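All protein chains but one are shown in place.
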Amino acid sequence: MTPDLKVTLAGVEFSNPIMTASGCCGYGEELADVFPLEKLGALVTKSITREPRLGHPPPRTAETPAGMLNAIGLANVGVKRFLAEKIPWLETQKTKIIVNVAGSSLDEYVEICAMLADCERADMIELNISCPNVSEGGIQFGTNPAMTEKVIAEVKKVFSRPLVAKLTPNVTDIVEMAKAAEQGGADVLSLINSMVGTSIDIETWQTRLTNNKGGLTGPAIKPIALALVDAVHSNCRLPIIGIGGIATAADVIEFLLVGASAVQVGTALFVEPDAPVKILNDLTSYLKRKQLARVTDLVGQVRKY
Amino acid sequence: MTPDLKVTLAGVEFSNPIMTASGCCGYGEELADVFPLEKLGALVTKSITREPRLGHPPPRTAETPAGMLNAIGLANVGVKRFLAEKIPWLETQKTKIIVNVAGSSLDEYVEICAMLADCERADMIELNISCPNVSEGGIQFGTNPAMTEKVIAEVKKVFSRPLVAKLTPNVTDIVEMAKAAEQGGADVLSLINSMVGTSIDIETWQTRLTNNKGGLTGPAIKPIALALVDAVHSNCRLPIIGIGGIATAADVIEFLLVGASAVQVGTALFVEPDAPVKILNDLTSYLKRKQLARVTDLVGQVRKY
Amino acid sequence: MKKLATTTVSVTARRDLRNDYYSLTFGPYPRVTKCRPGQFVHIRLPETDILFRRAMSIASVDTDRREIEIIFKVVGRGTTVLSRYRKGDQVDLLGPLGNTFSLPKKSERALLLGGGVGYPPLLYMATHMVRSGFDPKSIEFFYGGRSDRDILDRTRIKKLGVNFHPVTEDGSFGQKGLITHAVESFIQGQKKDRMRIFACGPEPMLKAVDDLGLREGINGELSLEAPMPCGIGVCLGCVVPLKQGGHARVCADGPVFAIGEVIL
Partner (left out) sequence: MKKLATTTVSVTARRDLRNDYYSLTFGPYPRVTKCRPGQFVHIRLPETDILFRRAMSIASVDTDRREIEIIFKVVGRGTTVLSRYRKGDQVDLLGPLGNTFSLPKKSERALLLGGGVGYPPLLYMATHMVRSGFDPKSIEFFYGGRSDRDILDRTRIKKLGVNFHPVTEDGSFGQKGLITHAVESFIQGQKKDRMRIFACGPEPMLKAVDDLGLREGINGELSLEAPMPCGIGVCLGCVVPLKQGGHARVCADGPVFAIGEVIL
């Protein structure tokens, strides 16, 4: 008997809990050369802003112990070209599409989401209120509960399908942010975005990123992400998409056990572009071995001392 | 010409900037079997509390990608036995001693520090206001600027030698905490303590630590620590002791470049107990190669884009 | 010589044993003369994605050739990496670490109990006793495993001249059953005050041995395992609770504890 991998978040059914994380899968075209995107529960697009953005000048990535730093700076084609050029191709793909939206002002978030409202293939919007790589204000939303609540509430007025609030780990109390997001009307929470970090070249004494600092991601941050998902799950009723350092089915299972209903794979795609396929196979074997009928049987089942 | 490795923090001269971090070198006895402690700039003791503490039951460590989790739970002999049994041995060692103090109440901090005031070999006290592994309140001090300021101001009344405030990374704005510590009268800042994290055994579904969560340390967190030291150095005038994932001289140099005046080596001691000696040798070679007369020539010299 | 040090040694021999067990011999190891049965070395796995060293009991020493041997089973990431080491590869050892089994009186009967991967330190103990002039026939060497494939080094053990008692759960080699049952029936009707137990193996086995020793009034020692970040006593990660209260560090206060001493 094949275990049931389907998960439902805010009324939307996903064929399985494995999604690709924003900024780690472009708009899907390249990954589609590696595996059929219908294998994915969902694809989350690179953050879309109102205007096209080049991002920061290179170098904008650096390798770190079991992780990486990036300060891409929200390079993207802008919402107009996204709708004109990227969505038509995405419409041909048999997977759910979550469009990640970033802005540097309340207006910008609302305007972009309004433009996506008519785009049926935007199954959900994920609000990136937590990107550490833009100075104009992106991260402020995610570190301030009132602003978190406000931006979500305003976006909900213009976008009727489910809204995912993507939380930053760079806060004293993530539960406070989760509750603010819930208060604002978020349907789902996703966490975590990257941790602020930096790296210095000891030969040149220069920072390794033109932005001087960047976002730390990859296996290194997995324990942090797990603790934060656990904290939010224990204190908030919204469904959670777990993100942070996921590379294997074992990682996915850890996130499900602490309360994530689905997960996103980010940095691991750079190392193994077909990681989602391997993860799905191994997750299925695990469920069979543990004689579990549904992947949802794992959610929140962690045993604490 | 041998480069000058001496550093002076708050008027105290250290023979070099390499210290061993609290909780990673016990009270020094074991490490003294590996190398003469006079090689160290300073030894920072395991956190001392008023009463002896057993700490949490095992398991209380777990391995993670390029890091580890610990929830030792401040196991220590208590201040009385520390003074009676540990200090006499430490007095025979030719290195500076920084006594790390932890408490679960303002009173406890003050009482311990008062007891240490007469102990001349406590060259400095490092206040652990940031331990994530005790539920009684330890971490609250470090995440609340008013309490941070208060506990430091009260301790300063009873302990006249320099005071180091050890900051937690688990906050939205570490600069705010640094300024509160400065306001309270701290002479030196040390950062970072561990990041909150967890890990789950996917076979048993049980958390890997009896405390259910623990502190993430080791190379994995180095980029985070560097960014935080950089932020504090750019916004606060107190000298900084950099901590987090340091294993090699290259790591030390990165910390000095972003503004640390000295560093502490923690988790790396578990892998290479003589890491400080190797670091010193490699640091000296580096200074020679770069034709720098003093290790202090590196402090804060990072070049930003 | 420093009391504690890391030493770079080379793999001088490698044996691929049955059922995913391997033996590696390292040398030249100048600290070989400091090694005693029950002690372990902490092995670095550099340039891998594994942070911590892995503890391995010393299985034998050759003071003339300045070599030490470890025997391990591949059960996880660390042992997989170890199993790839070939003759000539370099390895970094921290050790010898921990306390030691105490030698029994010559008049005593030594019951050596090795269960599965707990066998190596008892091989060392038996060899050391024989070399130290103990009558091999005063040594009862119990070796337990799931089945035939788990009982290593049979000729080697027999060569020592000890009384060899292999035990397998499925009875495919030696006595059938659990090692503790085999020991229990062996001691029936024997003088218990002249016996001493030395045991290493999985936790349930050690618990059963501890119970047996206490119940039957047989003194002895158990060698414990615990995850060991540092191995030298500074991290306090490897503790076990003691019956008298408090914790002991398995790495520095152990790994050998008296029967009745720890809470298993």
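A, B and C are the chain letters, set down in written order, and residue numbers restart from 1 in every chain.
We take it that contacts are C-beta pairs under 8 Å (C-beta built on N, C-alpha and C of every residue); 3 or more make two chains touch, one makes a residue touch a chain.
Because the structure is a prediction, the values reported are computed rather than measured.
Chemist: I'd like the shown chains that the missing chain touches, ordered by label.
Modeler: Looking at the complete complex, the unshown chain comes into contact with A, C.
Chemist: Considering the complete complex, identify which of A:C24, A:L167 or A:L191 is in touch with the unshown chain.
Modeler: A:C24
Chemist: May I ask which residue of A:L9, A:L40 or A:A66 touches the chain that does not appear here?
Modeler: Residue touching the absent chain, from the options given: A:A66.
Chemist: Tell me where the left-out chain touches subunit C, residue by residue.
Modeler: Answer for subunit C: residues 47-49, 77, 81 touch the chain left out.
Chemist: Tell me, which residues in subunit A touch the chain that this view leaves out?
Modeler: 23-26, 30-31, 33-35, 46, 54-55, 57-68, 70, 72, 75, 218-219, 267, 269-274
Heads up, the rule we're going with is that only the chains that are shown with their structure count from here on.
Chemist: Just by CA atoms, which chain is the most central one?
Modeler: B
Chemist: Averaged over CA atoms, how far is the centre of subunit B from the centre of subunit C? Could you give it in whole Å?
Modeler: That pair's centroid distance is 37 Å.
Chemist: Per the centroid of Cα atoms for each chain, what is the distance between subunit A and subunit C, given in Å?
Modeler: The separation of the two C-alpha centroids amounts to 48 Å.
Chemist: As a quick test, compute the distance in whole Å between the mean CA positions of subunit A and subunit B.
Modeler: Centre-to-centre distance between subunit A and subunit B: 34 Å.
Chemist: Two or more other chains in contact with one residue: find those residues in subunit A.
Modeler: 66
Chemist: Going through subunit C residue by residue, note those that touch at least 2 other chains and give them in order.
Modeler: 49
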